[in-house]
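Left out: one protein chain. Kept in place: all the others.
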Amino acid sequence: MRGGYFHATCTFFALASLLASGDDFTPQVDFCVAINNPNGNGAYFSNGELCKNAEAAKAEDFYFSGLDATRETDNRVGSTITLLSTNQIPGLDGLSLARTDYAPNGGLNPPHIHPHATEILTLLRGILHVGFITSSPENRLITKTLHPGDVFVFPIGLIHYQLNTANNSALAINSFSSKNPGVITIANAIFGSHPPHNREILAKAFQLNTDTINFLQQRFKGNQ
Amino acid sequence: MRGGYFHATCTFFALASLLASGDDFTPQVDFCVAINNPNGNGAYFSNGELCKNAEAAKAEDFYFSGLDATRETDNRVGSTITLLSTNQIPGLDGLSLARTDYAPNGGLNPPHIHPHATEILTLLRGILHVGFITSSPENRLITKTLHPGDVFVFPIGLIHYQLNTANNSALAINSFSSKNPGVITIANAIFGSHPPHNREILAKAFQLNTDTINFLQQRFKGNQ
Amino acid sequence: MRGGYFHATCTFFALASLLASGDDFTPQVDFCVAINNPNGNGAYFSNGELCKNAEAAKAEDFYFSGLDATRETDNRVGSTITLLSTNQIPGLDGLSLARTDYAPNGGLNPPHIHPHATEILTLLRGILHVGFITSSPENRLITKTLHPGDVFVFPIGLIHYQLNTANNSALAINSFSSKNPGVITIANAIFGSHPPHNREILAKAFQLNTDTINFLQQRFKGNQ
Amino acid sequence: MRGGYFHATCTFFALASLLASGDDFTPQVDFCVAINNPNGNGAYFSNGELCKNAEAAKAEDFYFSGLDATRETDNRVGSTITLLSTNQIPGLDGLSLARTDYAPNGGLNPPHIHPHATEILTLLRGILHVGFITSSPENRLITKTLHPGDVFVFPIGLIHYQLNTANNSALAINSFSSKNPGVITIANAIFGSHPPHNREILAKAFQLNTDTINFLQQRFKGNQ
Amino acid sequence: MRGGYFHATCTFFALASLLASGDDFTPQVDFCVAINNPNGNGAYFSNGELCKNAEAAKAEDFYFSGLDATRETDNRVGSTITLLSTNQIPGLDGLSLARTDYAPNGGLNPPHIHPHATEILTLLRGILHVGFITSSPENRLITKTLHPGDVFVFPIGLIHYQLNTANNSALAINSFSSKNPGVITIANAIFGSHPPHNREILAKAFQLNTDTINFLQQRFKGNQ
Partner (left out) sequence: MRGGYFHATCTFFALASLLASGDDFTPQVDFCVAINNPNGNGAYFSNGELCKNAEAAKAEDFYFSGLDATRETDNRVGSTITLLSTNQIPGLDGLSLARTDYAPNGGLNPPHIHPHATEILTLLRGILHVGFITSSPENRLITKTLHPGDVFVFPIGLIHYQLNTANNSALAINSFSSKNPGVITIANAIFGSHPPHNREILAKAFQLNTDTINFLQQRFKGNQ
């Protein structure tokens, strides 16, 4: 009962300060070091917005070790993204970093969108065929083949992909302009949604018969 | 006693994360679904910034029914605004919507300011004489008469009004560029404030004698 | 020759002021009234960011007439969007408005994303089956059936669609939280890009054979 | 003819860069030093957004002399505001400064709004009765009497005023949170607009008869 | 136990609402009045982002008295800054104010940076030799000598200083474009850090031998 009272009080305080922040966006502290969530409240905490007192910040809060370790790519598309978020680096803010491993001969990072970030890809190993689609001019495809030492920019909010055409594995370092780039993988969202989309809608939108839609929904089921 | 301890802890956390957000403004979740405040802590909660876990979001959180119902306009100015805020649509963010009903033959939405939003008015029924006043060039009045199917823009922060000159009631749909447009109704703020303004100040500012100011303060008393 | 000199000078000035604007984002004028581009320099000008002197602004700059006129929906998907941008309302800023007409019995506004805006849809006529897909939790589909007077919110950056299930035409008013919501129609971007995507990439990404991909690319060709 | 060509080209360039600036707001230069407009194109240039090459910046661009000189207050309300904008300090950005002189025994800075800035007033001489009106809670008046050495904050977008009740003149330093605070003086905008407002609208909004409105419109005519 | 449960719940709520605020930055309340922190959680609360219910706001929340009192300057550099933050004015937001007192004949405000704010200095008494260093063009020094009534602007993020060359004390009013300008005093950060910097690094960076570095670290020890 008393607990309920205090709960109400503190959410009230939290909101008050949030709502009033519209007027002055200058950062009020040097950095935000995310603290672990002892109660498993999920995704929000993994974004690291829950900060510790700056007095308690330590070097390890700004540090990650092991980005040089190769990742397994034995999955359907043949690629694995390792994103460093505030789960890995509590002191991260303003941008984020990832490494992407691609299987030899066709490892694919399939068409997807990062709604919150522009991406810079730096290729360290392999040969990548990359592309993105512009919205204005409408649906224009821009592609390039990358070799080690090449750098490529994928603008914020546009559909893009990478394919490894080398017969050895590929490795890229990805920099994002937000601590939380976000991702929408097109095929998974369209054909692997839960619950599944109405088949008539997808059939009309994608000009496929409902049997093909049904086949695709089976294939992508459980991707989420 | 322990409750008090937890209360302090959690407001500290909430602030820490707020203060540190100055560096990276990209949204970190798809949306914010406001949750009801069980303890009536007031205005802040009606802004809906207290969000539920995205896992618990449901279609109803993004839905409102009944905007087509005509509202009563039997009041002094002869108009009624029905604003959809996060009280009505918990998942609302980034903009807001309203309908305005006007009485026949002179229903008036009196001179007011939305400090946080530009407004687009779409007229569905009636004839509206509308206007706004620019600050630069100083005090220039821009007016227009609107008929059904007409759309008009009222720029953010400028004094504006609408008057229904049709002999039937009028209906407009209002879109605002903020989830919280805010409103300052000039006559109510000046003559209906509580406590009332010093009469000498209003007399000097508005070039009226103190008796007229007194008369007006009586008329507008209790408008808040 | 002198003309070239002045051109260089003025682009330099324009940039200087742009680059320096990072420090103070408060609007410095009441509004921006777009002026027509006499030289057909294209999309940028249609965004209306080229403003006229405020002294020259007139009521018509904030006005549009004819949003009540029904639009033709005789096209493959059976829907037509009429967006009011600064081409139609030069004084528009901060948000935008559209009407969407849907054909009876299956008029579809197919899956698409507005990268820059949250959308509020107000249904005036017809019955719409609507839905959007969340990115977190991953690929969750949220759907609702709307009737006249219903309002629904589509969060910024998420894939969404509407289908008219009534046997009469449907009409919706759409409000967007940006003057430039932008749009990426998924099927057109994936299968109708120019030049077409590499078939092996789409076949692998969408789990279809290259013949089906070829079929789809023929179907969507020329959609741009 | 060629001149016309270059004009079109350069406005195109300027716009292109402006429109693309939505993604990255970090200032790209140390400061913007406004340059004078040789052609009197008005307010825009006086805002100082037209910057000179940083190489050419000099100490005088960040300097103003004479804020200590007393200003004349022999006008109807008995107060004079001296705002330092980029007309006076070309290198100004992010905030602005003013001095306000008040006549003895009733010098008034009448009810007005700064739509773009919070104000901090520092009183150096005189006795000021000050107040502002909140919008939430609606129309609440908050007042205070200030003496030399006192500081008072007027929140952004709220109606506020100051009255000198001392029998000597008063002097205040005003700091604003924007380089362009903007101002809407309520009485002038309502009763002194050009063209004048429709009397029936003001009579209904302010609960005055049209004769009084007519009288007020005559009084405030020519204030702009 | 139950207390722990509620603590988890409320931090979760607070974060949810914070994370979702990326989409709509318009202020949702008139102002934020900071409330005192009863549990001494430190710096975050002194930034005043913990707001009270607007219903409870009172004039004193926007008020400070005594900025006219002269401050002691008997310290090593011969200057004292008195900053008004939300500790002194709970209702402060969007900008801040300070007074700086300088000792006669060489009172110095040593080279420092305000990472979050542009500063406007208004000199009321004394003679100040002031300067700042640009980053582009690289390391250019811009200086000026100020007399009473002079105003000078120090752009955001640049190293700057002031020296009183008068044989009487000096007094300046400082306005900042953020409620939290922040400060990095160069000599203290470099030579007075705790723990001290590695001497070889400073010796190489500043082209001094390690004995001089050691001497300086002793001199600046305990400045923090």
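Each chain carries a letter (A, B, C, D and E) given by its place in the written order, and its residues are counted from 1.
The criterion applied here is as follows: a contact is a pair of C-beta atoms (placed from the backbone, for glycine too) under 8 Å apart; a residue touches a chain by one contact, two chains touch by 3 or more.
These numbers come from a predicted model, not from an experiment.
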In the full complex, which of E:S65, E:T82 or E:N188 touches the chain missing from this view?
E:N188
In the full complex, which bits of chain A touch the chain not displayed? Write them out.
27, 29-31, 54-55, 57-60, 62-69, 84, 89, 91-97, 117-118, 120, 122, 124, 134-137, 142-144, 146-158, 173, 175-177
So that we can see where the missing chain sits, which residues of chain E does it touch?
43, 77, 106, 108, 110-111, 113, 115-116, 129, 131, 133, 135-141, 156-159, 161, 163, 182-184, 186-198, 200-201, 204-208, 212, 216, 219-220, 223-224
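Rule of thumb we're sticking to: only the chains that are shown with their structure count from here on.
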Greatest centre-to-centre gap (Cα means) from chain C is with chain E
Chain C-chain E separation of Cα centroids, rounded to whole Å
44
Hey, what residues on chain D touch two or more of the other chains?
27, 29, 31, 43, 93-95, 116-118, 135-137, 156-158, 177
